[in-house]
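In this view, the complex is presented without one of its protein chains, the others remaining in place.
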Amino acid sequence: MNKRKICIVVGSRANYSSIKSVMQAVKDHPDLELQLVVGASAILDRYGNVADLIERDGFKAAARVFMLVEGETPTTMAKSTGLGLIELPMIFESLAPDVVLTVGDRFETMATTLAAAYMNIPLAHTMGGEVSGNIDENIRHAISKFANIHFPACEDARQRIIRMGENPDSVHNTGCPRIDLVAEYLQSDRCLDEALFGEGVGIKFTTDEDFILVSQHPVTGEYGCGETQIGTTLRAVRDTGLPAIVLWPNADAGSEDVARGIRKFRERDPDAPFYYVKNLPIEVYVLLMARTRCLVGNSSSAIREGAFIGTPSVNIGTRQTARQHGRNVINCDYNATAIADAIADRLALRGRLPSEPIYGDGKAGPRIAHLLATEPLTTAKMMTY
Amino acid sequence: MNKRKICIVVGSRANYSSIKSVMQAVKDHPDLELQLVVGASAILDRYGNVADLIERDGFKAAARVFMLVEGETPTTMAKSTGLGLIELPMIFESLAPDVVLTVGDRFETMATTLAAAYMNIPLAHTMGGEVSGNIDENIRHAISKFANIHFPACEDARQRIIRMGENPDSVHNTGCPRIDLVAEYLQSDRCLDEALFGEGVGIKFTTDEDFILVSQHPVTGEYGCGETQIGTTLRAVRDTGLPAIVLWPNADAGSEDVARGIRKFRERDPDAPFYYVKNLPIEVYVLLMARTRCLVGNSSSAIREGAFIGTPSVNIGTRQTARQHGRNVINCDYNATAIADAIADRLALRGRLPSEPIYGDGKAGPRIAHLLATEPLTTAKMMTY
Amino acid sequence: MNKRKICIVVGSRANYSSIKSVMQAVKDHPDLELQLVVGASAILDRYGNVADLIERDGFKAAARVFMLVEGETPTTMAKSTGLGLIELPMIFESLAPDVVLTVGDRFETMATTLAAAYMNIPLAHTMGGEVSGNIDENIRHAISKFANIHFPACEDARQRIIRMGENPDSVHNTGCPRIDLVAEYLQSDRCLDEALFGEGVGIKFTTDEDFILVSQHPVTGEYGCGETQIGTTLRAVRDTGLPAIVLWPNADAGSEDVARGIRKFRERDPDAPFYYVKNLPIEVYVLLMARTRCLVGNSSSAIREGAFIGTPSVNIGTRQTARQHGRNVINCDYNATAIADAIADRLALRGRLPSEPIYGDGKAGPRIAHLLATEPLTTAKMMTY
Partner (left out) sequence: MNKRKICIVVGSRANYSSIKSVMQAVKDHPDLELQLVVGASAILDRYGNVADLIERDGFKAAARVFMLVEGETPTTMAKSTGLGLIELPMIFESLAPDVVLTVGDRFETMATTLAAAYMNIPLAHTMGGEVSGNIDENIRHAISKFANIHFPACEDARQRIIRMGENPDSVHNTGCPRIDLVAEYLQSDRCLDEALFGEGVGIKFTTDEDFILVSQHPVTGEYGCGETQIGTTLRAVRDTGLPAIVLWPNADAGSEDVARGIRKFRERDPDAPFYYVKNLPIEVYVLLMARTRCLVGNSSSAIREGAFIGTPSVNIGTRQTARQHGRNVINCDYNATAIADAIADRLALRGRLPSEPIYGDGKAGPRIAHLLATEPLTTAKMMTY
């Protein structure tokens, strides 16, 4: 029997950690062959070249595709999707995959989806069905409308996909593959300080003591506000008096705004006890989440990985609105006082909460690989609305 | 008060007749300004340059965009979408519309949708929510996931959009704007024969006598079969002994296949009493639908306009599967005998059936313009799943 | 020693016959490896799918690239070049050729050239240095400015490339590879009538008797005139009373114009003793050139192959202006009388003239392969202006 060829397009650092355990499980599965395509911000130095990391992890890319149009505006986000749609078909023609597996809800995910759909290649999708209240959500649901096999990360999402008309037989709650990594990384005994304070800039401290973790991204519907938003957050964090690790934002419309906000804060307040890092290995990030007194910002990690790890978290603004979350998360808006209060509330917990496996039990990768190997493949959809 | 700027992208002959009455109503509305973009096959000679027709109808294009990558394969369909996504953002930047109105379910519709969505421009969508069992359906539903105002053509579609999670307040059953034209054209007293037998090739006859009308398009999921499919149909029609009008297919993956099938039939059977036409004005087409003994093929016109007009129709194969239809339509598969039987059944009706306004009452244009002028505009979506 | 990888991009029927003997010689050379890319009109049914022919000839394409934007206007010609420039870099990255060999002066040639130049891949160029008085000439000379090894087809061209500043050591008069095919095809004993009168339309005759051959293409600088120009030519040819073979034009800005001119002539004058053909194998074309009483139009074949074969030829208009030609060619402008007179003059020759090997002796392929295997490879240029 021929192995089923599973093509996975990795377009960013976040993509990679969301799919790595699936890549490994596909690679290891006797009936599957992994076809890896890397592109978008995953191959750019400016965003920490993830393709190099992927290679060091033992995966070989079959193709790489430069598809980001510079500008990080809504206009260039659309154009980048267009560029991906021009390039990916030739790659798919050449690789002739049996399934294309697309990850999450980013613009390269949309390009991957449309290319596969037009080319009549069965499409699998991870992390569908979730609600986040922004354009990512629209993209996510639109992808569900093209996907032939769905791998939502939680029960809530599975039921929503079905309510939106997808055939229940094609929707499998596998848990989120990113949790697989989290489970593994939590076992690590590496020295966090050593791992952390290499490549960044700012003031170093020891993570054995209390510290805050900041991860805040631009919000698509609020283009132009990123600089102000991150500034408010950083000042609130500074006022706690605790040291903090501050992460640079993803490649997205508006990330330059957020980056500028961070740079300006840093220039004006060079003595704030902050250390700024760009390309944080996921395993280091997970250890930070396990050890931080509070994760502040709007990263989905607070909600997803945070539930599993039990990380006290302040979720600011609209980016994660309506996403199911555990007891570890408290929400607030962009207001300085609200942020300060929310942080104080979380600091009062004095550390990690019990694990809640809402988004997975750490075994999503092998579960998805098994389904990719055994489920019937078709591009026809029998919807049930 | 500033007029709301309504940008409409017309990408094909079919697009145009699906939206013309809305264009007119927007143009005529005191609170609206029409911004017209023409592109894709609408500006190509090869598909009958519809842009010229549009101009003769009194509309002025603000921009035109060549976005079809030659090849008419699944690969080039994806690439054409990509090219549209690269071009449309600059046009939208320049026009700065308050609403983008996108039509139906074609690949240029998807490009329009994504460009507007990424650029945070409120998106209106006509003809959403219908079921057709192919990639067009996936595109249609995916567009609903991005649209902020929905104008489905029938009640069935309205309810499906809501079941898929869209806010009921944003979903308006307006009827299909194409029916507006149909109602108007049915009043025409122009000489059908004169209008018809100008530009095409083949054997002329008089439409005062009985004749068959053939309109068959490639089916995305059945790429490579178009030549055979149209051949079977044409032979079945020829065997009735009646004369026929045969239409060339739309620009789509596989249309070259269907066109080749028509050319080959014509070369092998030059004496079949068929007249072949390319760029048929919609008003002529409607008169043909009112007068033909049977419409044969897989055109959606049999189901939509056909219900209103009462045209006896044979719908072949999977392209319109599961779309709600009236008593005028009988379905069959690609089999030669089945087609022959179905045609015989329709011919036995001996002419037009009573009108069923399933897809509209002829007043969709003004209804949609009124909603575009008065509904709140936002890119936020409050879904209800 | 590793074989040198020679990447050749074939973008049209004309490209293929201009480079086939080089492809064969590269494939056969012990120190070279052929990397074939097919694209643009070479993979489109509408222009006679040359990629299929290439495969039947025993060559395997490493990649194929759809890069024609529909429209055949100056605008789409520019956009097609752009699309090629977006696609070819990924192909070159994947193939990692030691040399890219680009052919002639078409828009895909320019895309190939720029992609190779930016990517620091040594570039070889055939058919540089010739004068033709149109945008093709500008493209040709511009390519010479990027090329690192030049293979002009005639002495005149070699000297012009050097006068324009290229290093004489890098400029080799190899003859035109197309003449290699001509020499071979002239030996053929196949039945011309049988080969010819299969796929086309029109009135058949026997090529054993006198006939005229018409091959006329759009002229870039004269966009919009193609329909009139071909009409004048066809009427002049008809008035000779001789039967004629009429060829459809290349894919180029304006080719739709010329095609329309041909279609209209044919509709108005269905009884003209003309046979119209689309995808003429080069071997059949050469036999036609050897047998025709007169080749009429603006094809470069009159000048290049015509000199070698001795074909009496009428060259109309500006497309070949200033290109060195032999005694077989007489020039005239688009005027009906001038064309008629020129044809009469050629018919008076009563057949083939002696061969003049101005553009090659039939051994260009192996000569070029040898140079590709032995010349030093560099992207540095030492110019001498």
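The chains carry the letters A, B and C, assigned in the order they are written, with residues numbered from 1 in each.
The rule is simple: a residue touches a chain if its C-beta (ideal position, glycine included) is under 8 Å from a C-beta of that chain, and two chains touch if they have at least 3 such contacts.
Values in this document were obtained by computation on a predicted structure and should not be read as measured data.
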For this session: Taking the full complex into account, find the residue in C:Lys3, C:Lys27 or C:His141 that is in contact with the omitted chain.
Result: C:His141
Seminar exercise, completed: Among C:Ala111, C:Leu192 or C:Ile309, contact with the omitted chain is made only by C:Ala111
Problem set entry | Residue among C:Val99, C:Leu196, C:Val214 or C:Ala253 touching the omitted chain | C:Ala253
Exercise. In the complete assembly, which of C:Val131, C:Cys225 or C:Ala373 touches the absent chain?
Worked result: C:Val131
For this session: Can you list, in ascending order, the chain C residues touching the missing chain?
Result: 74-79, 81-90, 92-93, 107, 110-111, 114-115, 117-120, 131, 133, 135, 137-138, 141-143, 145-146, 160, 163-165, 220-221, 223, 253, 379-381, 383, 385
Problem set entry | Positions on chain B where the hidden chain makes contact | 63-66, 83, 86-87, 90-91, 93-94
Problem set entry | Touching residues on chain A - with respect to the absent chain | 41, 43-46, 66-71, 73, 75-76, 79, 83, 201, 256, 260, 267
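Simple rule for what comes next: only the chains that are shown with their structure count from here on.
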For this session: Return the distance between the CA-based centres of chain A and chain B, expressed in whole Å.
Result: 39
Seminar exercise, completed: So, in whole Å, the Cα centroid of chain A is separated from that of chain C by 52
Problem set entry | Contacts with 2+ other chains: residues of chain A | 83, 86-87, 90, 93
